[in-house]
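Every protein chain of the complex appears in place save one, which is left out.
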Amino acid sequence: MPLYHTDDQSLLRDTARDFVAEHAPVSHLRSLRDANDTTGFSRDLWREFATLGFTGILIPEAQGGLGLGHVEAGIVLEEIGRNLSPSPFLTTAIAAVEALKGTAQADRWFPGILAGKAVAALAIDEGRKHNARITLKAERAGNGYRLTGSKQFVHHGHAADLLLVAAQTDAGTALFAVPASATGLTADPERLADSSIAARLTFDGVQVDADAVIGEGDAALTRLLAAARTGASAELVGVGGATLDMTIGYLKQRKQFGAVIGSFQALQHRAAHLYSELEVARAAVLKAQQLLDTGENAAQAVALAKAMTGLATTLAVQEGIQMHGGIGMTDEYDLGFYMKRARVLAELFGDTNFHADALAQAAGY
Amino acid sequence: MPLYHTDDQSLLRDTARDFVAEHAPVSHLRSLRDANDTTGFSRDLWREFATLGFTGILIPEAQGGLGLGHVEAGIVLEEIGRNLSPSPFLTTAIAAVEALKGTAQADRWFPGILAGKAVAALAIDEGRKHNARITLKAERAGNGYRLTGSKQFVHHGHAADLLLVAAQTDAGTALFAVPASATGLTADPERLADSSIAARLTFDGVQVDADAVIGEGDAALTRLLAAARTGASAELVGVGGATLDMTIGYLKQRKQFGAVIGSFQALQHRAAHLYSELEVARAAVLKAQQLLDTGENAAQAVALAKAMTGLATTLAVQEGIQMHGGIGMTDEYDLGFYMKRARVLAELFGDTNFHADALAQAAGY
Amino acid sequence: MSDLDQFRQETRTWLEENCPPTMRTPMRSEKDATWGGRNPEYAHPDQKLWLDRMAERGWTVPDWPTQYGGGGLTPGETKILREELARIRARNPLNSFGISMLGPALLKYATEEQKLEHLPKIARGEIRWCQGYSEPNAGSDLAGLQTSAEDAGDHFIVNGQKVWTSYADKADWIFCLVRTDKSSKQGGISFVLFDMASEGVSIKPILLISGNSPFCETFFDNVKVPKANLVGELNKGWDVAKYLLGHEREMISGMGLGAGSDPLLDAARKGADPLLRAQIALFQVRSQAFKAMSERFIDELKAGHAHPAQPSMMKYYGTELNKTRHELLMAAGGSDALEWESERSHGGAAARTWLRTKANSIEGGTSEIQLNIIAKRILDLPS
Partner (left out) sequence: MSDLDQFRQETRTWLEENCPPTMRTPMRSEKDATWGGRNPEYAHPDQKLWLDRMAERGWTVPDWPTQYGGGGLTPGETKILREELARIRARNPLNSFGISMLGPALLKYATEEQKLEHLPKIARGEIRWCQGYSEPNAGSDLAGLQTSAEDAGDHFIVNGQKVWTSYADKADWIFCLVRTDKSSKQGGISFVLFDMASEGVSIKPILLISGNSPFCETFFDNVKVPKANLVGELNKGWDVAKYLLGHEREMISGMGLGAGSDPLLDAARKGADPLLRAQIALFQVRSQAFKAMSERFIDELKAGHAHPAQPSMMKYYGTELNKTRHELLMAAGGSDALEWESERSHGGAAARTWLRTKANSIEGGTSEIQLNIIAKRILDLPS
């Protein structure tokens, strides 16, 4: 498979670009924030995503979805990144769908997702840094399990209908599909720097049926995380790309010392270096998406994509702010939002260091 | 003590600068190399160092030396670095003198060092990377010890009269003063990339008297290494400083695209950044020298000096070569010699990573 | 005992008696800082006590002459005072742009009348100053500034707009660059002082990405400024501004030096993944070496050995370090550090400070400007 978008994929990109830029530009995020919105995204927008079919992008056609792959999902996510659109798309339509696919729970949740009603959240992290240690306990109880423990950094965790919860059973790791309405579950929503809302969740003996288990062993969690990390990488590419565009635009327009600052060689070289890093990151992401879609072993490509986009987009926002000078520091200008979102995405599902370390371990050192 | 040179020290610098530039400029190193010299330095030059008093710079006045400190030693070393002068000054007049000072062996070796005859070498490393592990065995035998094991990266090890050897006794680490003439000692000289010669030494049951022990426990070795590392840092400052000067000179003279390339902003900013790194490194070195001289705990300042000069001078030679373009790659031009020497010095007595790691451990993480 | 030893002993005793214990605890937030001014804000009454006691001795500005409210200390005594203050971890009695920026410029360029008028009030924290340099179209390029001061006999009429005026909304007076001659660029600028309560001055705070508003837009609409408030010669304000910028740079570069316990080391000790640990370890090499550089710089400055453009190097290096420090702190803090409003995160202190540091390499002359200055004035590279 050549490492670029097919004509169909380019067409999808045009559609997604127009739609997201029109319906959820940065001003949309800004207005949610300024209104002190407590949901963290617009449910209307989520339904519009459904109307376009986006919420079913990974759902098989036989189950009413578009039956497309991670390349296509990434195309939508990149536009979400470019516009900083608050959306449960990544957690719901990508990660949750990927985890539910082929399980008994798919029939229960896919219709709501296809309709743009159901929202899913991912309850994975237990400490301030993402890591492989899961301590939330799932004990056998009745004809199911009882969950006890806590989670944090759960985007949409307070507004979701469905929580995908990584837990520890007697037999090892397992992934649970827990309805948000379950008794004993409390969600403590926290606004983050990028105006998104992530919850701290407490599971106080939450009782679930046996069929809440959607995967035992590491496989299900790994599949969910691969989808989530690749998605976050695509979103980072969007954030970094938009930052570069904004910065290049500013360099061409801002005058100092009687010249457009984009004519200064030092800034040109830094911009060219940044462009290179972002292009390389983009390639790494597309590679991971394609491998996920062909069903090959994508573990390393996924880690690579997340690690590389973390590097490239972090550089993009740093250079973006510095090259803009004072105006980039103002809340009125959009650039700061990009820096904040980049930071959150870089941290999400493991940062560059986490994945680089994982790759080193996988390579035997 | 203010963190700059006193008037006396500045005077010494002028003397050292004139002397080294006249008697041991880069062409001196080049001619030794081209003659395929097997000593690695000029014994005539070593005697001239003695005539100026340099070889006794750290030896107390009561024992015939100048009774100066590490700041002054560093002033001479910086000029050695600027001119890439091959010399046993660092190993002999700095490290060995510091280790022998106050021991019974001082009377035996100081006169030869003061006369510019005796040369000392430091046998510390046992593997390709400097570390704290000493396995060369010193067993009690007769009225002394028998040494068995091997060492590498021992500059002047084949030409020295005296070897300072870190060994492991039943009681722990100890430092031995071993005459090069000892039976069972073989030196295998190897030319290094920078045209210096370092030996691999084999100790095959080398018998020494009990008074060959010039220090037990870590203290003596630590004192020797502190002097050696601070000295190597000063030499690195010289290498980096000369590289910067050479590069700035070239930037002012070389024309491309109808302008002097030093007028291109991208190169200006990189040169200014390099200048900053070198200034910061220079301050760290002076700090370490002063602390050694006042007898305060200098361990961290020494590690810092070696780590920081490794960073700064490595950057200097990298940027130097790149900004020179093709001419810097030719053997005919001196710049390549600076790159090679910088690499050897960066590795000597622990590289930046080694010392940064040591500092982190000392800071409790 | 030498005179200096005796001075140290006396100072130590005085500080023990006069520095309130509350003023020896670390500041919890920016609100704990003492800025003085006509409408001073004190989070704790001891702030005022501590300020008054220090001002009484002239020790808010220990090395200024006594006739201007200073302590009249020698460089050696000043150093000892600072060491003794650091020893007991005393808080700064007075944060002040008047001290760090304007004062040195007045000492060098002002008339005796101006000195006697302004310096004592600065020393006692009675008047809080702000700086009016940057304009919407003159950021890095100060020479492009347009705020005009027209000659109206015994006063100027000032019209125009400044941006990035630090704490203009809290300041009593402003030191300000104005254009007094439109025919030349740098030559036509003058340095004037005026009261922010003057008619025609209006202020609009700028909300920053950190959620705070330390800067303002400041508008001047026919503001009357007496000619007696001109500092230095007419049309030679550029010299004053350059001199003063040097001091601003030093102050900002000081941010590279973490004081007291180091949160980054604390974070590392709590456990960081191996790659972050490596990054922190290498950062610490530069950070600690820069501490040595700062000592050296101050010593050289005192001895008159420092290159006049060295403050640019210090400002460049120190601010870049500080940005890196907070990137590392954010990485160490993980998702905890991303919280923006929670009590647990002290109202998003980590993230807000991280974002605030991004301005370090912009304000007071961008890193790019400092690199230009180093390249041209120290390395002598051609334009």
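We call the chains A, B and C, going by the order they appear; numbering starts again at 1 in every chain.
Everything below uses one rule, namely that contacts are C-beta pairs under 8 Å (C-beta built on N, C-alpha and C of every residue); 3 or more make two chains touch, one makes a residue touch a chain.
Since the model is a prediction, treat every value here as computed from it, not as a measurement.
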{"item": "Residue in contact with the excluded chain [from A:L304, A:I327 or A:A342]", "value": "A:L304"}
{"item": "Contact residue for the chain not shown (choose from B:P88, B:G116, B:G157 or B:G336)", "value": "B:G336"}
{"item": "Residue touching the undisplayed chain, where the options are C:R277, C:H305 or C:R377", "value": "C:R277"}
{"item": "Where the missing chain touches chain A, by residue", "value": "2-4, 248, 251-252, 260, 262-263, 265, 268-269, 271-273, 275-276, 279-284, 286-287, 300-301, 304-305, 307-308, 311, 352, 355-357, 359-360, 363-365"}
{"item": "Residues belonging to chain B that touch the chain removed from view", "value": "125, 127-130, 152-153, 190-195, 198, 255-257, 264, 266-267, 314, 318, 321-322, 325-326, 328-332, 335-337, 339-340, 343-344, 347, 351-354, 356-357"}
{"item": "For chain C, the residues touching the chain missing from this view", "value": "274-275, 277-279, 281-282"}
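We adopt the following convention: only the chains that are shown with their structure count from here on.
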{"item": "Interchain centroid distance [CA atoms averaged], chain B/chain C, Å", "value": "41"}
{"item": "Mean-CA-position distance for chain B and chain A (Å)", "value": "52"}
{"item": "Touching two or more other chains - residue numbers and ranges from chain B", "value": "265, 268-269"}
{"item": "Multi-chain contact sites of chain C, meaning residues that touch two or more partners", "value": "368, 371"}
